[in-house]
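Removed from the display is one protein chain of the complex; every other protein chain stays in position.
Here is chain A:
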Amino acid sequence: MKSVSRTLITLTTALSHRSINPNPKTLISATTATVSLRLNSTTILTQQPTHRNHSFASMAAGDSSPTSAAVEKQFDEFRHRLEESGSLRDRIRAVATQIESTTRMMHSSLLLIHQSRPIQEVLEKANTQIDVLKELFSQLAEIVRERPGEYYRYHGDWRTEAQQVVSLFAFMHWLETGELLIHTEVEEKLGLNASEFGLDVEDYLIGICFMSNELPRYVVNQVTAGDYDCPRKVLKFLTDLHASFRLLNLRNDFLRKKFDGMKYDLRRVEEVYYDVKIRGLASTGDGKGEQTVQEA
């Protein structure tokens, strides 16, 4: 076999002239597909010795060829830049985790509201965390400021935390004043500068939807504790809020889903209000409620 092929190499090199510059005659003679395929394979075959040499050469020269060096250089740079971005992300995640645990503390102290603790006492406890959050958000802003214009590249790493913060702040604000905490007020509370590190409006709106989810439970527990006027106030607030949300043209995204869920909160509060009213508790119970929402 070996000797046969060796003798053939001389033959093929002789033929290779013809095969590299395709001979018009062979193309014409290729009348059927099978024949032309066969001819193709003979051309491939005849190229083989030269090609083999070439692949050996490229293997030896391989990495040192100018193009692959340029390719390598570019990808090295990519790797470097992506690593940088990755470590920035790690730092953001670290702060976001702290924000998360702080909001958890805040949430747990706010949960006392369901156990009929006085509003002022509950708020005072929760308020102690605000400064911590403020500090954490300023850290976050500082990290993100290192990469101007790339706010939204890393946005996903803190947005759920930011939404949670909005929801808690808005709930506290509502307990205190009976009104909705607006977007700029949240930024103010967190000490954010909207021009360089603001709160995304969609995050704000999602956070507000989270707050609405808290309200049915609050109403139920307030009524149980004897505050029969609470459902009326909550219902009014939630109705206004729901109506305001209807002003927005939403896309089919997460915010839309949360907004769609808000009507169930509204319905639940309506039910409680109905239950209280139909039994005539609302009118008699006005003075009884001790933990009533402070009037604005």
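Quick notes on this one:
Methods note: contacts are C-beta pairs under 8 Å (C-beta built on N, C-alpha and C of every residue); 3 or more make two chains touch, one makes a residue touch a chain; residues count from 1.
By definition in this document, contacts and distances are computed from a predicted model.
Going by its UniProt record, the hidden chain of the complex is named "Translin family" among "Proteasome subunit alpha type", "Nucleoporin SEH1-A", "Translin family" or "ER membrane protein complex subunit 3". Of the options A:105, A:119 or A:180, the residue whose C-beta touches the omitted chain is A:180.
In the complete assembly, the contact with the undisplayed chain comes from A:150, out of A:121, A:150 or A:188. Of the candidate positions A:117, A:134, A:217 or A:232, contact with the unshown chain belongs to A:232.
Only one of A:70, A:94 or A:194 touches the absent chain when the whole complex is considered: A:70. Touching residues on chain A toward the chain that is not drawn are 4-5, 8, 11-12, 15, 19, 22, 34-35, 37-38, 40-45, 47-48, 51, 54-55, 58, 67-68, 70-72, 74-75, 78-79, 81-83, 85-86, 149-153, 155, 178-180, 182-183, 201-202, 204-205, 232, 235-237, 239-251, 296.
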